[in-house]
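For this view, one protein chain was removed and the others were kept in their places.
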Amino acid sequence: MPDFDLVIRHGTVATASDVFAADIGIAGGQVLALGRNIGPGAREIDATGKLVLPGGIDSHTHIEEPRPGPTANADSFASGTASATVGGTTTVIGFARQARGGSMAAGVAEHRARAEQSRIDYGFHMILTDPRPEILTEELPALVEQGYRSFKIFLTYSGARITDGEALRVMAAARRLGALVCIHAEHHELIEFYTEALVAAGYTRPVHHAWAKPMVVEAECVHRVCRMAEALDVPIQVFHVSGEESAEEIERAQRRGLKVWGETCTQYLVTTAEDLDRPGLEGAKFLCSPAPRAKADQAALWEMIRRGVIGNVTSDHAPTRFGGPNGKTAFGEDAPFTKLPNGVPGLAARMPILFSEGVAKGRIDLPTFVAITATNAAKLFGLHPKKGTIAVGADADLAIWDPERRVTITRSLIQDANDHTPYEGFEVTGWPETTLVRGTPVVENGRVVGAPGFGQFLPRGPYDLI
Amino acid sequence: MPDFDLVIRHGTVATASDVFAADIGIAGGQVLALGRNIGPGAREIDATGKLVLPGGIDSHTHIEEPRPGPTANADSFASGTASATVGGTTTVIGFARQARGGSMAAGVAEHRARAEQSRIDYGFHMILTDPRPEILTEELPALVEQGYRSFKIFLTYSGARITDGEALRVMAAARRLGALVCIHAEHHELIEFYTEALVAAGYTRPVHHAWAKPMVVEAECVHRVCRMAEALDVPIQVFHVSGEESAEEIERAQRRGLKVWGETCTQYLVTTAEDLDRPGLEGAKFLCSPAPRAKADQAALWEMIRRGVIGNVTSDHAPTRFGGPNGKTAFGEDAPFTKLPNGVPGLAARMPILFSEGVAKGRIDLPTFVAITATNAAKLFGLHPKKGTIAVGADADLAIWDPERRVTITRSLIQDANDHTPYEGFEVTGWPETTLVRGTPVVENGRVVGAPGFGQFLPRGPYDLI
Amino acid sequence: MPDFDLVIRHGTVATASDVFAADIGIAGGQVLALGRNIGPGAREIDATGKLVLPGGIDSHTHIEEPRPGPTANADSFASGTASATVGGTTTVIGFARQARGGSMAAGVAEHRARAEQSRIDYGFHMILTDPRPEILTEELPALVEQGYRSFKIFLTYSGARITDGEALRVMAAARRLGALVCIHAEHHELIEFYTEALVAAGYTRPVHHAWAKPMVVEAECVHRVCRMAEALDVPIQVFHVSGEESAEEIERAQRRGLKVWGETCTQYLVTTAEDLDRPGLEGAKFLCSPAPRAKADQAALWEMIRRGVIGNVTSDHAPTRFGGPNGKTAFGEDAPFTKLPNGVPGLAARMPILFSEGVAKGRIDLPTFVAITATNAAKLFGLHPKKGTIAVGADADLAIWDPERRVTITRSLIQDANDHTPYEGFEVTGWPETTLVRGTPVVENGRVVGAPGFGQFLPRGPYDLI
Partner (left out) sequence: MPDFDLVIRHGTVATASDVFAADIGIAGGQVLALGRNIGPGAREIDATGKLVLPGGIDSHTHIEEPRPGPTANADSFASGTASATVGGTTTVIGFARQARGGSMAAGVAEHRARAEQSRIDYGFHMILTDPRPEILTEELPALVEQGYRSFKIFLTYSGARITDGEALRVMAAARRLGALVCIHAEHHELIEFYTEALVAAGYTRPVHHAWAKPMVVEAECVHRVCRMAEALDVPIQVFHVSGEESAEEIERAQRRGLKVWGETCTQYLVTTAEDLDRPGLEGAKFLCSPAPRAKADQAALWEMIRRGVIGNVTSDHAPTRFGGPNGKTAFGEDAPFTKLPNGVPGLAARMPILFSEGVAKGRIDLPTFVAITATNAAKLFGLHPKKGTIAVGADADLAIWDPERRVTITRSLIQDANDHTPYEGFEVTGWPETTLVRGTPVVENGRVVGAPGFGQFLPRGPYDLI
């Protein structure tokens, strides 16, 4: 009788600390053994010459999240999570949004229902757009208890932004409840000021989106939220740190002893504001907020990853189609940037790009790659040690990589429901050929085999990073 | 026939650069000659053994400025400027306030009329409490043209605060018009959050005013306004920098190449939050905003003066009586700090305290004292070289100091219209015995002899610091 | 037939990344499996309620190393490594010293022979006291090839110091050969200057040792060696960073992109210069170089550990007896500090003190403890993944800790050959009850059972930290 449901043999296993040769024995969806020549599995995978890494955790994804206006989110949970698995990601954290004037619990219920078709395990951040006292005191305690352990707030975007005063009350609630506050930090009035001036002067092409929200807009607000967190003694994560000056504010906060964590996203490491200036509306494919910055900012972000200032890298997957009635081009060739939907898709591309640009190019070592794609997010968002590592007792969420394989990223490879990727033509070294969720293959040799609905909701615990 | 109206003989003259023995020949209210054994004056003053310094410029004073509620400003321009001259100050810049919904020009007219009785020359900052577009585009150009060359904005205080969006429009107007923006920078919602929590918990004594607005509240906002100034490429002065962390934000801005100037006030150099904790309501005598900080902040501010990060020191003279129906104690012994009027008097004490704590104690040299009490303010606020130095052609605004004289500051010495001073009993070395405005004595051996109405309005030019 | 020679069951395993419940299956001295309910072992240890941690690596130890003058090293390899295992340490790196004018190869041969009686595995740094060209070009290549992968140089100490010019040639050789340079960095002439002045003035008690080598002496030299490493593009480790200013220099170097690693030692985290001022010669028990600093430096060092600036903590075990003809007191009660032998013993106390002060007091988490006591040293000194972690294929060097046990450190507990410990009476929470080297118990329930000679020489590879 086989000892394990599955054994992955002869691979090189990596954690955020170590790299070692070991077979992995899996049963009941968990890693039950790491060893040499372990007993037989009902099924076996030969990973000779391959890396076996923790499946990725993408802690910042907008999947099947409704969008304002005529545009639509291109992905369902079924399509989005298929794409995630193609890139080696096995857990996503999405967003449940409160409607203005509405209930957070209702928002959670609605979004959670959408995730029924997820192919991989998932959790939610709760977007508080209207943190009325009764929401904070009556709804949130139960929701946190149910494992919705993080709040997302916006300090810009007309439909979602809350005031500094509201943000303070959200932070205070997070402190009481042991939840983590994640923040989209840009100075709203400054963006409005710039936008008004640019539009008045006729600067309305996609690239002017980057002019309307330059680094100073973000750096100001990153500092502000760090100070608010300092004032209330509450941990926060600053989302999508896009360049050097913002990262410096994070680092200064950390050096004051604050629990402030920084996240960046794939696009800030490989695209720049110049991409927004491609001919016609091509630039719109790179339009997101914060805006991509300069080459020097990419280097600075890698350095901040190396220094540990920025602890995880996500996709901020926010898919709008490019063409069609709900796409980025729906407003016409001359649409001003103020009408163009924000956000880029990136679930599948995240880990291959980070592996290639990071590990293959020698910027980071393999344990650091594991840390920034999986382990740190697991720790910060209350999923560790069940998720984010390869250890006895952890879920067998794994990605089996060919570290040498050279791949050109294309739309067809990505397997999401979109019609484009900003990374079209990007060449990478290293590719996750097989992906498993709780021991069950969801991608086999690049083919999606995971079933919609296989994914489970993840109630999350408190953050456990010191 | 005498060459000069007045000759000051045998004194030691100091400027922001030099210290030298010279007679000063004055005619027509101006310094016409500096020399050895210059020709006779119609009148002569023997300054043997004395320092002859530029009269002080106190660029941040609330004199005869109406206050909200039942409290009243203790000083008229006649009383306030008498007190100023006692302490060697010969120029004040006060404030003209726009009423919410009202006209800035009307505010200027009203406040300017009050200053008719000033004994010394004066200018005004314009407090913009409601910067509607028509104010910025229709009223301000003419007012700036008339020499009202600086705007004051508040980012806190319910009656005066404007939003960040409004502040940006004020900054943009200042840039167009060549005016300087001065800012009271504290994070309003954070103060509200703390205040609410403190009041709810019964922490309402004067010292809790300091708890409601700790350093983080100011440091956040100082950074924010520096970033706003950076975004719009406009110079600013940050008012009343109260301690180390705020000064660090100023310094960081300067190191990014910004024209951001820092001001501190006498009280932040010699009082601390502990003074607010004196028995009964005694602490209210030290209550101002920002709140006094810690001993270490005092040392840090001196260091920042030494490094040039903070360029001038003012009184922020804001006099409310202690007793009486309009005084700080009018709300009863148990009045919560939220009801207590903000602000401390300090026109007379400023220069003697700075001389004593700075020069006599060896923290700064005499040229630096001249710079931070007179020359730098003159340059920044468009009064140089007419004011702020001793040079040929400059107004003969002078203070003749006995550098050795030891004086204990008392209410009676101060000669303002108030009933207390926070510096009661403070001992200083060095005292300005004689003060002259445009060559005319306004204090002689400590006796006020300047006449109400002698002071003239100073139309100011643009700042001239590189 | 049992699957394993030994199984450690039901413990909580920790690595530098993860903490998880697992049994450990050991055979042939290696970890062959980590799992739940793994097959039987010929022998089993029940670790219920215990932590199973990687055995410590103490990469800076002076064991059985001859001392100049009448004093003697108290420990033999047999006694020193016994003490190491008592504290959970399973690998030591000692020093092989070149005699001035002599051969490095001869020094290595001599010291290696002494280590024959080691109870645990060991390696050597080579102390180059006379780096003549022929040493660098003829001897070192072969020695590095044999696994002596690191050079130690002193920039102070009359008998050992080399010049900056010599240090540069050592660094250049290290770069060619792929070896790491470890440096004792203090400004020699400054120590001489201070010492001469102190002795002339009669300040000769043990505490004046700290006066003769204050922080500035070390901070200068740390910066200097970082710049030399920068100039030659060669990685270095700075030994025994004793406080804030030196650590800041390390951090600045790291931020310039240099591969400069910082080490600190137990004593700098728990003793201060005041300990040197204990009555009589008691202070001599704390006398080492660099000298212990202030309380604030201890806090700064913990912060630098938290920030990753300082990556490993060693004992700098340098044992001289206190009494007897070869002890610290051999020169009489009035012996000037210049005659007192430097160095403190600390092999056993290192890990328990770090566990207690770090993990139990909440300054660091358990993975960080593993990193700074074992994993990072293994990576830096070419022992990873064979040593320094718990992973499949790694040597089964393990310490089984009772995390709750409260222990008062005493001489008898330490089990070295010395007559005192500077940590006498120090109370710790957490203690390693059982220690194994390559699967063989060397301490069982606090009793040393490892055999002299069981330890093996560790040929080391190049450093593998990015």
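Chains: A, B and C, in written order; residue numbering restarts at 1 for each.
What we mean here is this: a residue touches a chain if its C-beta (ideal position, glycine included) is under 8 Å from a C-beta of that chain, and two chains touch if they have at least 3 such contacts.
Just so you know, these numbers come straight off a predicted model, no measurement behind them.
In the entire assembly, the chain absent from the figure touches the shown chains B, C.
The omitted chain makes contact with just one of the residues B:Leu34, B:Ala197 or B:Val449: B:Leu34.
Here one chain is not drawn; of B:Ala42, B:Ala142, B:Val392 or B:Ala451, the residue touching it is B:Val392. When the omitted chain is restored, the residue from C:Ala109, C:Val216, C:Ala296 or C:Leu465 that touches it is C:Val216. Only one residue in the set C:Ala21, C:Ala99 or C:Leu168 touches the chain that does not appear here, and it is C:Leu168.
Mapped onto subunit B, the footprint of the missing chain covers residues 13, 15-22, 25, 32-39, 254-255, 257, 303, 306-308, 362, 364-365, 367-368, 370-371, 375, 384-385, 389, 391-394, 465-466.
Residues of subunit C in touch with the missing chain: 163-165, 168-169, 172, 187, 189-190, 192-194, 214, 216-217, 219-220, 223-224, 227-228, 230-232.
Keep this in mind: only the chains that are shown with their structure count from here on.
Shown for subunit C are the residues that touch two or more other chains, of which there are none.
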